[in-house]
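One structure, pasted below without further comment.
Only a single protein chain was left out; the remaining protein chains are all shown in position.
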Amino acid sequence: MKNSIGNNVSITLFGESHGDAIGAVLDGIAPGITVDREFIAKQLNLRKPIGEISTPRKEADNFRILSGVFEGKTTGTPICIIIPNENTISKDYSATRFLARPGHADYTAFSKYHGFEDYRGGGHFSGRVTAAIVATGAIAISALQKKGIKIGTHISRCAGINDVEFTDLETQIDSLNNKDFAVIDDSVKEKMIENILAAKKEGDSVGGILETVITGVPVGVGEPWFDSIESMLSHALFSIPAVKGVEFGDGFAIVDKRGSSANDEFFVENGVVKSNTNNNGGINGGISNGMPIIFRSAVKPTPTIHIKQSTIDFEKNENSELLSAGRHDPCIVHRARVVVDSITAIVLCDILSTRFGTDWLAN
Amino acid sequence: MKNSIGNNVSITLFGESHGDAIGAVLDGIAPGITVDREFIAKQLNLRKPIGEISTPRKEADNFRILSGVFEGKTTGTPICIIIPNENTISKDYSATRFLARPGHADYTAFSKYHGFEDYRGGGHFSGRVTAAIVATGAIAISALQKKGIKIGTHISRCAGINDVEFTDLETQIDSLNNKDFAVIDDSVKEKMIENILAAKKEGDSVGGILETVITGVPVGVGEPWFDSIESMLSHALFSIPAVKGVEFGDGFAIVDKRGSSANDEFFVENGVVKSNTNNNGGINGGISNGMPIIFRSAVKPTPTIHIKQSTIDFEKNENSELLSAGRHDPCIVHRARVVVDSITAIVLCDILSTRFGTDWLAN
Amino acid sequence: MKNSIGNNVSITLFGESHGDAIGAVLDGIAPGITVDREFIAKQLNLRKPIGEISTPRKEADNFRILSGVFEGKTTGTPICIIIPNENTISKDYSATRFLARPGHADYTAFSKYHGFEDYRGGGHFSGRVTAAIVATGAIAISALQKKGIKIGTHISRCAGINDVEFTDLETQIDSLNNKDFAVIDDSVKEKMIENILAAKKEGDSVGGILETVITGVPVGVGEPWFDSIESMLSHALFSIPAVKGVEFGDGFAIVDKRGSSANDEFFVENGVVKSNTNNNGGINGGISNGMPIIFRSAVKPTPTIHIKQSTIDFEKNENSELLSAGRHDPCIVHRARVVVDSITAIVLCDILSTRFGTDWLAN
Partner (left out) sequence: MKNSIGNNVSITLFGESHGDAIGAVLDGIAPGITVDREFIAKQLNLRKPIGEISTPRKEADNFRILSGVFEGKTTGTPICIIIPNENTISKDYSATRFLARPGHADYTAFSKYHGFEDYRGGGHFSGRVTAAIVATGAIAISALQKKGIKIGTHISRCAGINDVEFTDLETQIDSLNNKDFAVIDDSVKEKMIENILAAKKEGDSVGGILETVITGVPVGVGEPWFDSIESMLSHALFSIPAVKGVEFGDGFAIVDKRGSSANDEFFVENGVVKSNTNNNGGINGGISNGMPIIFRSAVKPTPTIHIKQSTIDFEKNENSELLSAGRHDPCIVHRARVVVDSITAIVLCDILSTRFGTDWLAN
């Protein structure tokens, strides 16, 4: 399916960095969900570059909802949202057209598309396309909120600095969703930014880890084997450019535990099943157990840097060098946060609609 | 799709731990691939429990190929392989039927299937079902070998002990694929087993990390966004019971690098494009760049332990306790290895067939 | 997807006419549906050859349910049913191996699978494989019945003879489902059989039309555009060997009506919406309108005949002649009936589960 994902609720992406517009079609979402244009705009703002730590390319993100919304609510038919590319600089690419930017998809795209790819600014592989995930994802987030399901992501590590851990999920999720640099402990923000700017000063870039929590998912959602919650979410998360690792619950750390401490012991409290620990991240056998779903995504440092790199000219198939000029982000971790939330929301709507049917999200 | 995965080459799983048989249907594989029954048996052997460090349940794994193979070769039509369950102990489950084994899918399966699930031995959620992945995956591995594509996995960490890193991929892959406890440096095996047995002695279990390398994948394979190689592989890998984390290339470690060291600089050597490092695990923008594809899967400690645990009776919705008797593995990392190889091979056949068409694997 | 169909309830087929077994995996069906082995056997009997008008190959159809059924009910996990091939005659195919039987898939299969196909008795293309549709479809039929949804098919035309039209749906459907030669007016049966035998006597074969009615489908089921009820059903129906036409409601006859008589005018009767006519076959815009769903499938005459035919030797790529010996059916219309019912039931379970969620069928 290439640029589509989802069984019952699906998203299809299109667009290139320097084309007319990027966009997405969100299909299968329940009818009757309120579509709040201001909320979409707010979500898009969370993805926008901020201040010194981001690219100077500022896009207005004047999204247009072409279909699927009527009188302020979803109709149940496909929602197409497009976002024009307005701040493209039509620079001359001829000098670097065939130079593979290390860490980017230039060489692989050329190999796959035989040179017909739109190479300007990364083309279809540009992080720019994620704006369409955010715009449509905002509707999925709204749908989930109505059912008491919340998604929150914080920058648990960035440029070598850790944020604190979640202590009070509900409150902290709400708080995070209003921050453009999503850390639980705002005092670490300054250190992270300091390190980002230090890298930037050297023409370099940094990465980080995004930790996501979902609360309110009913027990018994997800499928065995290939449509496990982990499978469905990781499939989507690894589609986000720069994500190189995904782990649920304790993730890689669980391997050094013994079963006796890795297992989450269940108990009943006021009639509700919970577990003492949540090392499995709210998922057993691929299916939700009622505890918060927790996962982390590793975001690599932005590949575009202003430092001379060895590389190849893939047309001539010979060695070359590259010093990128142009606009770039020394860090995209904070911007990727809302992309993670958005695609997570879409996948979750899919999983829930599969389990409970089309209308559940709107009832 | 629940128990199926794949677009052009797909696998569908079925079966329960204590049912008649488990099995799989592998569809879309090219016609004309030699099906070596001994190789399938060998692969199934690699999944079998070994010695003291595994469950005493020994299954003969007398697989039957019901379809799709004719005169020793694939026909191009669906291959169904079933493996009878022969060594099931029909013990009395009535005492523990409604006790949720921590770390297992008992409670979530009950919630999802309303008590109609076959709960004996984990039912459809049992690791036993992975034998069907191994049997069909053997055919996918054979197909890839013919095209010069090799897959090798080692236990890079187990019970707190690390294996060495790959130095000579081709040789080490071949060597690993003949070991029933797949470490590169055999001297670490003893320490790992020692630690496994120490845990076993206490009724406990351990986990580990499997590191997989794929060589020989052509440049330009994979799709942008949702069918990225990372997305496709992680989807499948997270379907394997006990996998809680997947990372490509440097994975989570890449977040502490700067772009200048995380980027893999390309060069041409004897006309072939390579990179100095392989922090991106052979994948840029979701598409293969010709370098080895590298990923790691975190395998949690086996949830079944012989230590008393707090839990719930989910029928009565009240607190309870559980002390598992029965057979169990103190470690499944070494057994999961061939499952990872097998599902990786199937997904890779799918990705390659999408790019090059049905017949490519057999030509 | 090749040998699989369905989004939320899916079936995957496997097997060849002269292999070990044919079978199917039915996935996604709700847990808790009673699986009646006698009903499955009864349905398989409806597909069996009868008397003089069918092939002398009599298969016992000793089906085995390998998975997904526990204590007599569906578990919600994949149901694999296999049916051994027991009455295969291992004749020598060497004389006719490369002769394309006209109307059969010999030449196309050879072209597609490069000669690796199991050619014996039509291999994977054999109508024999439909037994697996019938066995799994019986479970889907049971699920639907519980929700008050009935499917009935009659031979509306065979060997040039018409059956009467439906007058009392509920009663006639029940009656048809107990007949091995499904005509509403039993008096036409004799004439049909007479004509079938006349053709048989000349080594020839005949075809016919199957008309299917579904009652009890709730209003508002189906999807716009590509998952319209017509699209979903026709996709499955055209998979049945020998089906060359599918029409809904008035079908091809509607083209000669004017809109004023083709439109079905709605009215309310005792609070229930109905229409005066049902030219649209219970479907508007791809979605059920509460009236019976009606469609017809054209079944071509069995291609195997005992008359000499011109053809090619596709290995030598030269002209040749063929006189089939072997067992064959002078008519398969009556046997195809239960295949139509079965695949219809499976597709309908899929459509309903998409709309109402996994559990709806079992509640």
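Going in written order, the chains are labelled A, B and C, and every chain counts its residues from 1.
One rule holds in what follows: contacts are C-beta pairs under 8 Å (C-beta built on N, C-alpha and C of every residue); 3 or more make two chains touch, one makes a residue touch a chain.
Here the structure is a predicted model, which is why all the values come from computation and not from measurement.
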Out of A:T77, A:T215, A:S261 or A:N319, the sole contact with the unshown chain comes from A:T77
Tell me which residue among C:L46, C:A105 or C:A345 touches the hidden chain in the full complex. C:A105
Those residues of chain C that touch the unshown chain are 1-5, 7, 13, 100, 102-109, 111-112, 124-125, 129, 157-158, 160, 199, 204-209, 219-228, 230-232, 234-236, 238-239, 241, 243-252, 254-260, 262-268, 271, 273, 275-276, 279-281, 283-289, 296, 298-305, 307, 309-312, 314, 317-319, 355
What chain B residues would touch the chain not displayed? 7-8, 77, 224, 353-358, 360
On chain A, what residues meet the omitted chain? 1-4, 7, 10, 12-16, 19-23, 25, 27-28, 31-32, 64-68, 70, 73-80, 82, 112-114, 116-118, 123-124, 359, 362
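As a convention for this text, only the chains that are shown with their structure count from here on.
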What's the distance between the Cα centroids of chain A and chain B, rounded to whole Å? 26
Centre distance in Å when chain A and chain C are each reduced to the mean of their C-alpha atoms: 45
Contacts with two or more other chains occur in chain A at residues 7, 224, 355
